[in-house]
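For reference, the structure is listed below as structure tokens.
Note that this complex is displayed minus one protein chain, with the remaining chains in position.
Letters are used for the chains, namely A and B, taken in the order the chains are written, and counting of residues starts over at 1 for each.
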Amino acid sequence: MTSKIGRMIAATAVVLTGATGAMAQDEGVLGAIKDRDSLLCTGHNGSYLGFAEVDAQGAWQGFDIEMCKALATAITGSPDKLQIIPVSWAQRFPAIQSGDIDVIIKVTGWTMTRDTELGLQYSRPYFVGPFYTMTRKELGASSIEDLAGGVFCAQAGTTVERILVDYMDSRGLEYEVLAFEKPEELRGAIYNERCDAVPGFGPFLSATRVEAPDPDAFIILEDVMALEPEGIVVREGEEALLDVINWMVSVLLLAEQEGITQANVDDMRANPPSATIERMLGVTPGVGDRLGLSNDWAYNMIKAVGNYGEIYDRTVGDGSRYQLPRGLNNLWNNGGVLYPLVLD
Amino acid sequence: MSALIRSRSFRRGAFQIGFLALLIALIVAAALVGRANILSQGMATGFGFLEQTTGWTVGFSVIDVGPRSTYAHMLFVGILNTLAVGLLTLVLASLLGLVLALMRVSTNTPMQIVGGTYIELFRNVPLILQVLFWYALLTHTPSPRNAISFVDVAFFSNRGLTLPVPALSGLDVLILVAGLVVLAFAFRGLSKSFDLRQRILGAIAAFAALFLVLLLTGRAPEMPLISVPALKGLRFDGGFTLKPEFTALLIGLVLFGASYIGEITRGGLLSVDKGKLEAGAALGFNSSQINRFIRIPLAFRAMLPALANQYVWLMKGTTVGIVIGYPDYFAVVSTSINQSGQTLELLALLMIGFVIINYSIGFAMNVLNDRLKLKGRS
């Protein structure tokens, strides 16, 4: 009898120490990514146009996917060492808490609840998006006020739900909300007029409009409901990974500022025009060691995905079918709000 | 000592205690690991969030709800939404199922073909696909401004079916309930010398008279009796709107559920001993009387257990409403998890909610089963 209980206690102890032991020895998520030699990044439970969408061949495309590739290249050296895990908006936080994914790169707004109660940490914003409202031209609305009483469609579990409610309530406007779990359902509802209006992240609205069977029937109203900075999310306590992410974003911006592109990065590396670029591309050591990466991570990354401007153009900007203007997401010296940190 | 160990009952007892202890140890270990994970990630815990306001809202609710409602209230809204669509489904699917079963056991060939085809088609396609299909169909209809109108009082558009309804205040509803109570008493009170039809008609007449008098004297004179919907801006003002999310989920569940209930009912009908039907015919019952007094009651008794299972299944099926934006309990919990981050607490509430709902159905069916049991035999 006693031996039985003893064995049981031993078994329980194994379970528990196994758990805590595993936690103690690995050096956080960054270490786990290196050991696995692959990054687990967010996809979508459907296509979020422009940011994470599935093309006709079933491959992932979009701005957020490119950021995932950039991060995968920075850490592992190859953009292919990446697993895109499809998760819905509502599942992204449980998924990162449970370790199903390493990072959330999924236009995730920086909010206080998420930062504190959910136990998450944000990188510096890599995208800034104003929230607009899109509606049908035939409704004749010129401002959100004209849409009072209408049906507003949103994605369940996003900041849009809160922003809409705040905006409408503070102006005493009536509205009905219809929230969808999957982007396909939301788009369907927009295209077949189930909703009068869609509040949402500006770039997403533009992309949705371009994709519509009748793009000219839609208009994006000028009222800005809110401005949301989008960050990359990691679990609390993952300082090492967060550093890598912040410097990854910074290097992508610096490369654009300094005119380093996917095409000329080899030349630049051969004849670096400045000491900063020399450091950045790993000609002189330091840029990698201090982050726990190889010294040529920035070079590999730009070689694989290009600089920030190139990623933007390719996925949502002029080089894509969405043709979004850069707007606020331009560099500081071009009228935007983005800037690189100092790489010393 | 060794005799003790060899004793069969001792070994059995020890084995069971060991099993229980192992189970408890596993649960405790899981709880500890969960706690450690939550603490190490700095997540908030506890049920305090239920008192917080949500800051978001849902588009369909039986009771009042808004962004200032608390999480507790929002969850209650979700349960009511689940029950609303679920209970209505059970009633409608049972009726349609009965019709289908009667069609299939009838001697009429065209009816058999239609009933059989229906059941094969609707049973063999996943519920979620059917719900999506009906939703797509219902929303690919004209917008409110181009709504199909029925003599300008009822409208069908992609916002749903808008119908005129009696404008009832809280007082009116009270009166209505009082009237229903009167109706029930009137029905019982009428002497047994009247036959069933006379008793029903009498009771309804008494109810209607009482209700009309109370209604006409008890309400403000300028208020219209019936609220007629009219297009105002982007939507219909007044009346009652059956929203497409609710309707599509209901249609999907009813059509799908009816195909199963139809087969269960058919099985029940076929289980009725042929001799009893022939006895009825020999007593001069016509076929509808045989159905009403012999076949259906006996079949019902035979199929109750299977029916109870199917009811529980349909109640669970309401969770697919999330794909078309119907805020049922699961959808509300899922959004709450994302907005508040209280994953474990909310998931526990979700499971407890469904266990209670489905145990209640099981309990109700058991009570019914006991009451319907053949009496007078032991």
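FYI, contacts are C-beta pairs under 8 Å (C-beta built on N, C-alpha and C of every residue); 3 or more make two chains touch, one makes a residue touch a chain.
Operating definition for what follows: contacts and distances are computed from a predicted model.
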item	value
From "TonB-dependent receptor", "Amino acid ABC transporter permease", "Predicted secreted hydrolase" or "Citrate lyase alpha chain", the hidden chain's UniProt protein name	"Amino acid ABC transporter permease"
Per the touch definition above, residue among B:T247, B:T319 or B:T335 touching the missing chain	B:T319
Residue of A:D100, A:E117, A:D223 or A:E258 in touch with the missing chain, whole complex considered	A:D100
Of B:L129, B:V213 or B:I226, the one touching the omitted chain in the full complex	B:L129
Interface with the undisplayed chain - residues on chain B	12, 15-17, 19-20, 23, 30-31, 33-34, 37-38, 107-111, 113-114, 120-121, 123-129, 132-133, 136-137, 140, 283-284, 312, 316-320, 322-323, 330, 334, 343-344, 347, 350-351, 354-355, 358-359, 362
For chain A, residues in touch with the removed chain	15, 18-19, 22-23, 43, 45-47, 54, 56-60, 83-88, 91, 94-95, 97-100, 181-185, 187-188, 191-192, 211-213
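Everything below uses one rule, namely that only the chains that are shown with their structure count from here on.
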item	value
Chain centre separation in whole Å, for chain B relative to chain A (CA means)	40
Residues of chain B touching chain A in the complex	14, 18, 21-22, 25-26, 28-29, 32-33, 36-38, 40-44, 55-59, 67, 136, 139-140, 143, 158-159, 232-235, 244-245, 322-325, 327, 331, 334-335, 337-341, 343
Complex interface listing, chain A residues touching chain B	1, 4-5, 8, 11-12, 15-16, 19-20, 23, 89-94, 97, 113-114, 116-119, 139, 147-151, 156-157, 161-162, 165-166, 169, 176-182, 185, 188-189, 192-194, 196, 235-237
